[in-house]
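Every protein chain but one is kept in place in this view of the complex.
Order as written gives the chain letters A and B; numbering starts at 1 within each chain.
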Amino acid sequence: MNVKGQYSLEELRLLFRHEPDRIRFEMLIAADHEARLRHVEAAIDWIAQEHAKTPQHRHKRDEDELTTDLITDLKAMGFDASHDKDYGGHADIVIEARENFLWLAEAKIHRDYAWLLKGFQQLDTRYSTGLPGQDTGSLIIYCKRRRVDLVMDRWCEELARARPDVSITVCAENPLIRRSSHRHERTGLLFRVRHVPISIYFKPDDRS
Amino acid sequence: MSAKEIKAELHERWRGDSITSLCDRIIDYASSLPENQVRMLTFRSFGDAVGKDGVDDELLRALTILVSSRLAAFDARALLVDDDDSEHELSAKELEKARATGVLIHPETGEAVPDFESRVIPFFVPSARLRAGNR
Partner (left out) sequence: MDMGTLARSMRARMPWPVGQRVLRQNELPRGHGWEKTVEKLSDERVNYDYAIEGTTNDLREHLLCGEKLVRLYMVSKPARNALTKTLQNVQLPKSRFREAYPALLSEDELEAGSSKPILISIEDSDEGVSAVFASVRSLLLKEPLTPDELPEGVADALSQYDEIVGIKYVRYEAVDVVSIPKTGDYVGIRVDFPNGMHRDVAEVAQSRLRTELSSLVKAEHLSSPVNLFPLIDAMYKAKTEGTVVELAFGTTTASLKHEKMRRRGTCLRDEAYHKGGKAALGSPIEPYRLSIVWRVPFSEGESTPELGLYSTALASGSANPILTDAVIRKCMGLRDFNYVEKRIEYFLSRV
């Protein structure tokens, strides 16, 4: 501590430089919904990365189990995350924060694209409110198959075909992630969805 | 909403999680003091109050829950300290803008503050939600 015997922002950032701590700290001092959204997304990305490191323990788990793992990690980071909160139904992942921030996600194992589309539709038309601060969400895609890039390409083609009102872009920071936006039917405001693949493909080829 | 109600909501949402104990102690600490003595609660204040030697990730997690979740028991602020020890309170929004742009404009001079992160102290105050029940 060097500023009046208190921790400065610089010192706290050095203390909390480990990624989950950094995200937690940023969420603590986030001042608006866009900042909160950034940190929720960063948390999801970090957890996705961690989970992708242990596919051997995850590839046989079902959707609910995978999502429970995700929510447990979100809660450990300090997020107000839950499963099955009743917002127009039961979204897979609900993150709430101050000032009525609400972020919803549907989490689906990639079986086929109709299943993913169902998840998107549930998110868009059933669970989300589309109100300010509640106008973002995610479709989390657990990929047990190889070639996540091809899965995402195909998924976006299917989405574009089924929902021509949705515009889709590739995320600049991670080309496997997609961002989509469209006018929410309830409010007419832009509703943004981030499509995040989590690879739990496990087929090691090292047995002799 | 009072401290008791916030704690009930905390225990409901984080049922079975040991972090609730630390959160309870923080809420009790802030609620036990008169309003004029909780105008600047820093990481150090909270750490000292709950008997920690420094700031650790348990304290960070507890504060994240109390500040950023729907509990919103505390509001985040920041203090800019000049070379001559003058202090200027910054809102969370001003700080957010500074971190997003990399530039903090000094509220008095209007000039960019060099190396501002080394001069800014984050702190917290009980929110209107927490104070409401204490009146």
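The rule is simple: a residue touches a chain if its C-beta (ideal position, glycine included) is under 8 Å from a C-beta of that chain, and two chains touch if they have at least 3 such contacts.
Only a predicted model underlies this, so the values are computations on that prediction, with no experimental measurement involved.
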item: Omitted chain - touching chains that are shown; value: B
item: Of B:E12, B:D53 or B:D115, the one touching the omitted chain in the full complex; value: B:D115
item: Missing-chain contacts mapped onto subunit B; value: 34, 36-37, 39-40, 83, 85-89, 97, 101, 103, 105-112, 114-115
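Definition applied: only the chains that are shown with their structure count from here on.
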item: Residues of subunit B defined as touching subunit A within the complex; value: 13-14, 17, 42-44, 55, 57, 60-65, 67-72, 76, 78, 81, 85, 91-93, 95-96, 100, 115-123
item: In the complex with subunit B, residue positions of subunit A that touch it; value: 1-13, 15-16, 21, 24-25, 27-32, 35-36, 75-80, 82, 96-99
